[in-house]
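Worksheet for the structure shown next.
Complex shown without one protein chain; remaining protein chains in place.
Labels A, B and C are assigned to the chains in the order they are written; within every chain, residues are numbered from 1.
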Amino acid sequence: MSAHVPERVRREDERLARERQKIARDGPKLKGAKLEARLERTWSRPRGIIGWLATVDHKEIGRRYIVTALLFLALGGVLALAMRVQLAQPDSALISPQRYNELFTMHGSTMMFLFAVPVMEGVAVFIIPLMLGTRSTAFPRLNAFSYFMYLFGGLLLWGAFLLNIGPDIGWFAYTPLSGPQFSPGKRADIWAQMITFTEVSALAAAVVLVCTILKTRAPGMTLARMPLFAWAMLVVAVMIIFSMPAVALASSMLISDRLIGTNFYNAYEHGDALLWQHLFWFFGHPEVYIIFLPATGFVSVITETFCRRPVFAYPIVVLALISTGILAFGLWVHHMFATGLPRVGYSFYTSASMTVAIPTALQIFCWLATMWDGRPRFQVPMLYVVGFIVTFVIGGLSGVIIASVPLDLQLHDTYFIVAHFHYVLIGGAVFPLLGILTYWYPKITGRMMNETLGKIGFWMIFLGFQLTFFPMHLAGLLGMPRRVYTYPAGVGLELPNLLSSIGAFVVAAAVVLFVINGLFSLYRGAVAPSNPWGASTLEWAAASPPRPYNFAHIPVVESRTPLWDAEGELPVVTGLRVDEKEILLTTVVAATPDLREPVPGASLWPLIAAIAVGVLFVSSIFSPWAVVFGAIPAAIATAAWFWPKELKRHPEPVIS
Amino acid sequence: MQRVEYLFTALGASAACAALSACNRSPPKQQLGSATVYQAAPVGDHAVAAPAASPADDGNWVMPGKDYAATRFSALNQVTPANVSKLALSFTFSTATTHGYEAPPLVVKGTMYLITPFPNYLYALDLTKPGAPTKWVFKPKPLAASQGVACCDTVNRGAAYDQGRIFFNTLDGQTIAVDANSGQQVWRTQLGDIQKGETITMAPLVAGGKVLVGNSGGEMGVRGWIAALDEGSGKLAWRAYNTGPDKDVLIGPRFKPFYKSDQGKDLGVKTWPPEAWKIGGGTVWGWPSFDPETHLIYYGVGNPGPWNPDQRPGDNKWTTGVFARDVSTGEAVWFYQTTPHDLFDHDDINEIILADIPWKGQRRPVLFRPARAGFFYVQDRRTGQVLSAAPYGYVNGYKGVDLKTGLIIPNHDKDTKVGRVVRDICPAAPGLKDWNPSAFSPVTGLVYIPHNNLCMDFGAMQANYISGTPYVGADVKMYAGPGGNRGAFTAWDPIRQRKVWEIPEDLPLWSPALVTAGGVVFYGTMDGWFKAIDARTGKQLWRFKAGSGIIGQPISYRGPDGRQYIAFVAGVGGWAGAVVSAKMDTRDPTGALGFANAVKDLPMKTTAGGMLYVFTLPR
Amino acid sequence: MTVGGRASVVPLALAASACSYQHYQSTFGNAATEARQFNILFVIFLVICAIMYLAVIAFLVASIARRRRAGEANTVEEGRHHESNPLMRTALISWGAVVGSGLVALAIASFIADRSMASAAANEKLSITVTGNQWWWDVQYNAGDNSKMVRTANEIHLPVGVPVRIYLKSNDVIHSFWVPSLAGKQDLIPGRDTDITVVPRKVGIYRGQCAEFCGAEHAKMALVVDVDSYRDFIKWWQHQLQPAPAPATPLAKAGYAFVTSRNCSVCHAIAGTPASGTVGPDLTHFASRRTIAAGAMPMSEGNLYGWVEDPQSIKPGSKMPTIGLEPNELHAVVAYLETLK
Partner (left out) sequence: MSSRCRASFAFIAVAALVAGACNREERHSRAKPIGETVPAGESPDTIWPGGTVPQTLDPRAKLYDNNAPAISQGQQLFTQMNCVGCHSHGGGGMGPALMDDEWRYGGRIDQIATSIAEGRPNGMPSWRSKLTTDQIWQLAAYVRSLSGQPSKDAVSSRAEAMSNATPQTLAPREPAHTSDTAEQ
């Protein structure tokens, strides 16, 4: 470049170069305890309650997500027990129909929107940065905002339930029952607004996960070397981004129908009741895969570690994840086989619903092949994987049965379907979740969970589950529809319902046992080394529980199982600043180091923005003007959140 | 497209709409109030009134239709297009009532009789003295509760004079005969029962020694009938129902309907779901005519109940059709059903003008019917055969009338359905022309039709029957039809079935027409303009602003001093004017069974009233 | 366990818990072509899925119980975690093929069953219109001659062997018409017309229930289907066409006076009397029905007393109000209702 460099620019470059020398960086000059002390001071959050509210540390937000979700799991479980007590015997008048309708609506909504999706996001937000070898997620403040929106959504729903204005229209809220004429008052609006809260939170978390997985992987961790759990969360995040807007649109249209009298779902004014069902299930079916795919990630992680070898046929499993993600968007009409749509159209959805079983079948084969080819050690997480396989495959096969139109016309909206989706959701997602919580418990808390308590808990929940939900297949075949607060005697439904009710209490006991084990181990559990299970992925290279900065130096990855292949010390790359929070961005496919990215510090603005948006959402239930006036504080809060700080330093190209 | 025009007219900016000529799709925007001539008035051979039914004019006005042929033609010719602009007010009289005044004043040998809407006072004014002082007032005192079952304003369509007595009906279903000189009641017969939702609003027809009276209440699930009372004693001679078994409908051996679809046994039961004919409507509240020559009466039958067609599958015989019966025995001679299984509340009670027309070289006795469904029927009055039927305004609810089978051809994408609103049905429920009768001039051979131009959205729903309460089962919203004008006054050539000229009017035309031998046509508008029009050219000659909207029948009579007088009573109301007379709130577009949406601006253009105006030429 | 075998096992269990109105509400009822097609297809799916399941479990048990000497497994301890057993590669491909072909077979079986069900009921001889209301079924038998149409509620009589097409409409929210022993369910959606075709094969009583959540009393919106012989069906139809018999005893006359002049007549219709409300079920032949309040209770005098006296305690939230009848009024009304055979 022979162009004459102007004097002023050259002098500026020299000044910057001198300045650059003064920055403290990790590397040969600064390592060991001195480095870790400096990093600790830079990365730990401010003290006190302000710090607690303003933290953007992905580990703290992840922990909060998991604890809040498990709390909602417990609350939803209590509602399930109340429903099972009511259904234990025929013609029972223990709970009034109005109350029972509120119970099953809250049970469904809590489990689907306030437990299943958030707990998966919580675990991912905690583990993914550690598994990818970086110090923080991308957009950490958006991550904090996502948690608060989820929390406020849960408080809105449960607050309304306790104030006796909880929804009573089912977790799916079909119009015109949820419309302005047949759902008086504000019950349905509160449900619809809870959807808006949780959907905004899920979208925010999805954006955080996608950017973290694609841009902040450790150098050398190409897409082909990325752990399967990271692949699963990437597919899930993309699915969230494509499916949530459908339900956002549907619930906003429902609120506008109920608040200002628009006619979206009013058949008289050429609206259509089925518009709701199409939009809702276009989101609904991907939603259940959003809950299931992270669980496949958990199973892959557990199987790899406890069979002491990588999962068999890694590319097949990755392709299976991606194809499941895509196919999930093509089969929502199988929820609507009884609404009188053209029969030929239905047959496309029958074949699509059957095709989506193939990728999952291949994944199951790969896990079994891993067990066949390795030496499986049946500690608690591996037991949950075995429980998952035994249970989920029954649910998958009953799913294939109801994919056929003639069969679904008999089985749709009966307890056969209740059995099916509990098999695939509890069997398919909750069992792996319990396994992964036991597996990552030492990483999150630094203590090991008790093994014997774990085993007892597993067998209780496994057998309790079969006792609860298998009889429901028979109840469905014997003609018991869903969402009925009672059933007549003498139709043959007494025995299956009684068994289900007993089983429900066994499952409840098992969950209580798991919680006791979790709390007990916090203080009495054996202290966990950084890699208690001898696993292969990077999160086990960090301390248990990890320091605020996760890794002293950013590790370099050369294979799919870095910890198993690195003799002695992990190769590392150095040069990140120590005096400022900074992470290394790598290119999407090859994960070659690309940029140093300053990480936004802790701030109260995400919380304030969440409160402003929350006030906007809740008040817009009561008056359309709230949307106008509520937008002002929300705009101010988000503007302040993104207000550009004067850049004391600027990102420089990577030197080495 | 109508919605935009409706909004403009609703704001009362009719001038703005006239300027925006692009805002309609039919022929270029006519200037409101001025006539558009389509072709020259017919010359030479044309229709004449049935001779027996239309005797020479004696200057009196003894029945609403002027004569049995219902021509509403006055043979007086002192008032001509040349001097009509010099008409001056002779005297006025307030009837002290504020509901819709649809009746004509009657004039018999120097006395004028006025029958008012509820509470149905009967006034007698002495025309021989200046200012026409009141001779006597007869107060029938009908039940106040009857106002609760009168669907479309507590109106009365007129009285009738015969052999020294005045016959009229009261809202609570009584027919009363009063001595014309003394005002004393002669006899009174109770015919209707308000607990079943029955009222009587029609003008009785006195013919063949019988007083013919029918009931109203098609919207209340009433079973329709026409009854004949003996003129002298008031005793019931016969009563013919319009639904039910043949013996109730007085169908016997003489009954020979022209078309196959009307032939069959007990069709009044077979074409209804079980029990539905008992609450099936088919009321008679319009204009019967009488042909002394054949001794037959002709009358139209109202709409089937409820408005929701899905609740009464089948042809719903004998509703929305025309009956011909022998006046003395009531035996049915023929019947023609205009709209089988009526979908849009198109009662077929409009006036039936008896005329003779030149047909293939000889005279054929026919009847003219500008029907509510929008077609001008010319039918042979001996057999009911439809000779011709052509739309006299914009119609999209039907495609035409098949002359071979006599059946109206429906337009199936306007079929109403429970659970979904059907939009843009023209004509609307009140039809292309409602009850307000047209006038026929044997001099010009034209029929002068005051009608409206409204379309509607119709949403059917399941109707629940509780006797004494409305049994409708539909939500309706009406609005201006194509062209943006909500009414029109049309001169129609009944032989060539073509418009001669037409005057578009801003508001729907709800007033009957009067035509005089002098070649002048009179009608009133709903915002109170009483207009005189040249019968040949349609040019407006003179107009007078009355105190309230005009829906009453104008008449022309020869006063004791031999001069020609023109008289009418201005009092807005009826179904179209209920927005004013019932003090409705026009923020609800479905008010008054949908009419509120079409005349939101009426309360600003007129107030309620009940004032008689009499004009004559100055000396 | 063949279809027949299983079908006979279950009714024995039902018969054991028999009470007066015990009805047969199970998909094993096999009382119509559609139900039989369902059972055959269900067994095919069950067998193929069971085989697939056993294959998975066998593979699982094999990999759990597998014993190998040290050094032979491809694990990290043995330093061979980057290798994998070549046998597994072929097993994966064959597993994919087996699963794929199994699913294709099931899909084809499903299409065939779907098509044959549609054709079996192509030429229906009888047409019924069922209108769903919040928490009861309004049934109307359509007839060529309109005066032969019959209106009843919560009970459908069908002639055995005759294909019947049931048109489904709704006056308020979405319901779902489902009689498990006869055929699959079909939703009743306001503003949209759906229909279902059934060819009953076996005479008997079959109970159905609303299968789409429709509000407070969704659980007590049931109906009974009576499949009769053709002769009985025609006799039933003729009887339904008769208006209600005039009351004979003085108590029944008092009941008639109350029912036709008080609260009952604004909602219910009784042919031949002034009561013609369409909001509630038609009561012309109420006493000949098997259940009260859309299948909530079997028809008996005790239940009738309980229902007329205080419906809100039996079906809370139902549109039928508790009128607060004086004892003499209650006896009169029940006496009159029992004459409506």
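In this text, a residue touches a chain if its C-beta (ideal position, glycine included) is under 8 Å from a C-beta of that chain, and two chains touch if they have at least 3 such contacts.
Given the structure is predicted, the values throughout are model-derived calculations rather than measurements.
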Contact list for the unshown chain, restricted to visible chains: A, B, C
Chain not shown: contacting residue from C:262, C:290 or C:331: C:262
Candidates C:34, C:138, C:172 or C:187 - the one touching the absent chain: C:172
Option from A:117, A:156, A:233 or A:267 whose C-beta touches the chain left out: A:267
Positions on chain B where the hidden chain makes contact: 144-151, 219, 421, 457, 459, 461, 463-464, 466, 468-472, 475, 477, 578, 582-593, 596
Footprint left on chain A by the chain that the document does not show: 78-79, 81-82, 85, 93-96, 98-100, 161-165, 176, 179-182, 184-187, 257-261, 263, 266-269, 622-624
Those residues of chain C which, in the complete complex, touch the missing chain: 172, 190, 216, 261-263, 265-267, 279, 310, 312-313, 316-317, 319, 321-324, 326
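Just so it is clear, only the chains that are shown with their structure count from here on.
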Euclidean distance of C-alpha centroids - chain A vs chain B, Å: 72
Approximate Å spacing (C-alpha centroids) for the pair chain A, chain C: 38
Where chain A touches two or more other chains at once, by residue number: 267-268
In chain C, residues with contacts to at least two other chains: 190-192
Residues of chain A defined as touching chain B within the complex: 267-270
Parts of chain B lying in touch with chain C, wherever the complex brings them together: 269-275, 278-279, 311, 313-314, 418-420, 462-467
Residues of chain B that touch chain A when the two form their complex: 419-421, 459
